[in-house]
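There's a structure below that I have some questions on.
What you see is the complex with one protein chain gone and the rest in place.
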Amino acid sequence: MSLIDVRCDLQYEVLAPTSFLFNVAALRTPGQAIESETVVLDPNVTYTESAIGDEGNRIFRLTADPGPFRLRYNARARLAEPAGLDGRMDELAHAELPDDVLSYLTPSRYCESDRLGQLAEDEFGAVEPGYQRVAAICDWIGERMEYTPGSTDSRTTACDVLLQRTGVCRDYAHLAITLCRALCIPARYVSAYALNLEPADFHGYFEAYLGANWYPFDPTGMAPLTGLVQIGVGRDAADTSFATIIGSATLESLTVEAIAAEVAAP
Amino acid sequence: MSLIDVRCDLQYEVLAPTSFLFNVAALRTPGQAIESETVVLDPNVTYTESAIGDEGNRIFRLTADPGPFRLRYNARARLAEPAGLDGRMDELAHAELPDDVLSYLTPSRYCESDRLGQLAEDEFGAVEPGYQRVAAICDWIGERMEYTPGSTDSRTTACDVLLQRTGVCRDYAHLAITLCRALCIPARYVSAYALNLEPADFHGYFEAYLGANWYPFDPTGMAPLTGLVQIGVGRDAADTSFATIIGSATLESLTVEAIAAEVAAP
Amino acid sequence: MSLIDVRCDLQYEVLAPTSFLFNVAALRTPGQAIESETVVLDPNVTYTESAIGDEGNRIFRLTADPGPFRLRYNARARLAEPAGLDGRMDELAHAELPDDVLSYLTPSRYCESDRLGQLAEDEFGAVEPGYQRVAAICDWIGERMEYTPGSTDSRTTACDVLLQRTGVCRDYAHLAITLCRALCIPARYVSAYALNLEPADFHGYFEAYLGANWYPFDPTGMAPLTGLVQIGVGRDAADTSFATIIGSATLESLTVEAIAAEVAAP
Partner (left out) sequence: MSLIDVRCDLQYEVLAPTSFLFNVAALRTPGQAIESETVVLDPNVTYTESAIGDEGNRIFRLTADPGPFRLRYNARARLAEPAGLDGRMDELAHAELPDDVLSYLTPSRYCESDRLGQLAEDEFGAVEPGYQRVAAICDWIGERMEYTPGSTDSRTTACDVLLQRTGVCRDYAHLAITLCRALCIPARYVSAYALNLEPADFHGYFEAYLGANWYPFDPTGMAPLTGLVQIGVGRDAADTSFATIIGSATLESLTVEAIAAEVAAP
């Protein structure tokens, strides 16, 4: 069990009346309880909270007028012990997969799994199915990629990354998701606050569906799996932007932080 | 009101035990009632019906052993009068859009709306928003594209189509969806049985969210909007494959048909 | 007739022994005489001059050791009166094209003319062939593109540009070349010193083969056609990099200048 304090501070200059969707609040899930949280807006406009997507990503919707706009979010999250690695973590046959994970086999904007079937089969077809196969995918990516901020942008897909061999956390996750789906392993993207991330920022990793659970994997190896506070879950990063901006606004400053408030004894 | 009889007949040669997802059954929606339907499988294996996705696409799941396998589906669908074109069909401001349509603004596998923002704004920014703007997008596509079976494949995206200017119904729909989303108009893909389609096949078109409803549009102009029996709804064609095959099977024969059983007087 | 003084000053920090190819010297052609020029290297390493490509691009080859390295090039170019616009500027039938222009119909790294045949035909097929058709292509591009430094990079192709509608001079030229070739008009890329360019930098434009000559076109409209001092000619920008660096060196400073020493009366 872990207790983690997270916060973010986003400061914008709004240039025209702008509609925002913020996806920065920590999710409430069976494994992640939010013990306390505060949202401070300046100016103090009204916002609503919506639950979007399969996992109920918590979206703050609001409209801001021209001028400075600032959102500060703080929360304390209590994370359950992650599912033990001694449990059932095999790959289910396609016919056994529950209905609600099937859409995580589908190719998506940044995860063109339909293009990498042969490659995935060649590289991982002979690896023993289950947790160890997804771990092998992560290792394979970690060995081939060089973590290079600025080398990719919001249009970069898993196929691009596979060719150029550089990227950031979201690119690593997209490539891993794509290879999993190509092997018929449901996989989904998660945005998160992450302990120990250097430099501090929002993080991106993925979950694979094994046995009867979604298991977290981070092919960058940059954050401990026990220190991830989930924000958004989706098919890929297109579903989990921390801010969607319709109008005109520039991000002037972004601060993200995750601190262990109390960490379970090993 | 229309009464339409639809059917399909899919014949496979199964080469190894294979898990199938069939998305051929007509949807049940407020505007589309299924008065009767039959599913005949040969051999008569067990199947389950799942509801997948936001609209509850009706997926038949089953496993088939090696040998011939055939699925025949028949249904009579009663379509409500489509929403009148005199109603409210304006574009909602982003801040007014209901939560459950927001995901249809997101780029998806075949609809890279994040790449076409400038183009969409240049071409359609000055068109009066609402039904007429989506219609203008359809006209624009119809004028530029040449319907060319075989010119695209399952990997072809809206951007590809925009460059090559050839494609089939799914490509037309993908391009239109992409331009709508780039303009902040929610848009989604629909697979369907279509009256008068030449040659008969599954059809693909799209819906745009205007006023408080999803309105159908068919940029190919190949089928009457009052003659579309919906099968699957999703972000793009990746969500509505008529058959997903995990294993090994070849499609030997495909027959699709839609016949007016009784058509409303105009 | 124009007399133009050009110069560039390139300063590198060389980190390991590095082989350089510099393509900064003004071409010597029937229409462009080099009245004087100086090359100053610091440190004063030996260099050789090679003539590369169909037009004999003047490449300085040299090797530099770790440490600062600087190349300064100055020249005075005398430009002949450009071919009058009253001359023969029709498009030749393919069968009449001279052998040595045929390779400029071929798709190249940044000019995928094989992908835009339909689009080119649709947009320009009905325009009267010849100079006016190439001019129409330039106008079409100028109307659709927004000149946006930083919006493209060294991997950006004409198809990318057509989708995103932003770019810089090289992107404009690549798109125009691509459309010309798709219409069977030979077209080639030219790097140049350009009068009045704001901000001063190396410029890129293109030439189309009409009548019996290569005619210059600049779809950006940023420089007068009578103020272009040619440096490199090739299929696209891949053939005309001002510096090719094999080893390790970083560009610390780049200055480019073109000044009218004497301009012909109109």
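Brief remarks on what is shown
By letter and in written order, the chains are A, B and C; residue numbering begins at 1 in each of them.
Criterion: a contact is a pair of C-beta atoms (placed from the backbone, for glycine too) under 8 Å apart; a residue touches a chain by one contact, two chains touch by 3 or more.
The structure presented is a predicted model; accordingly, all values stated were derived computationally and were not measured.
The undisplayed chain touches these shown chains across the complete complex, A, C.
Screening A:Leu116, A:Cys138 or A:Ala223 against the full complex identifies A:Leu116 as the residue touching the chain left out.
Hidden from this view is one chain, which touches chain C at 19, 21, 50-53, 59, 61, 63, 93-95, 99, 102-103, 106-109, 112, 114-115, 154-155, 184, 238-239, 246-247. By the touch criterion stated above, the residues of chain A touching the omitted chain are 115-116, 118-119, 122, 144, 146, 159, 162-166.
Rule of thumb we're sticking to: only the chains that are shown with their structure count from here on.
Taken as a contact graph, the chains are arranged in an open line, each linked only to its neighbours along the path. Each chain gets a centre from the mean of its Cα atoms; for chain A and chain B, those two points are 29 Å apart.
Inter-chain spacing, taken between the CA centroids of chain B and chain C, is 47 Å. In chain B, 115 are the positions where the chain touches two or more neighbouring chains simultaneously.
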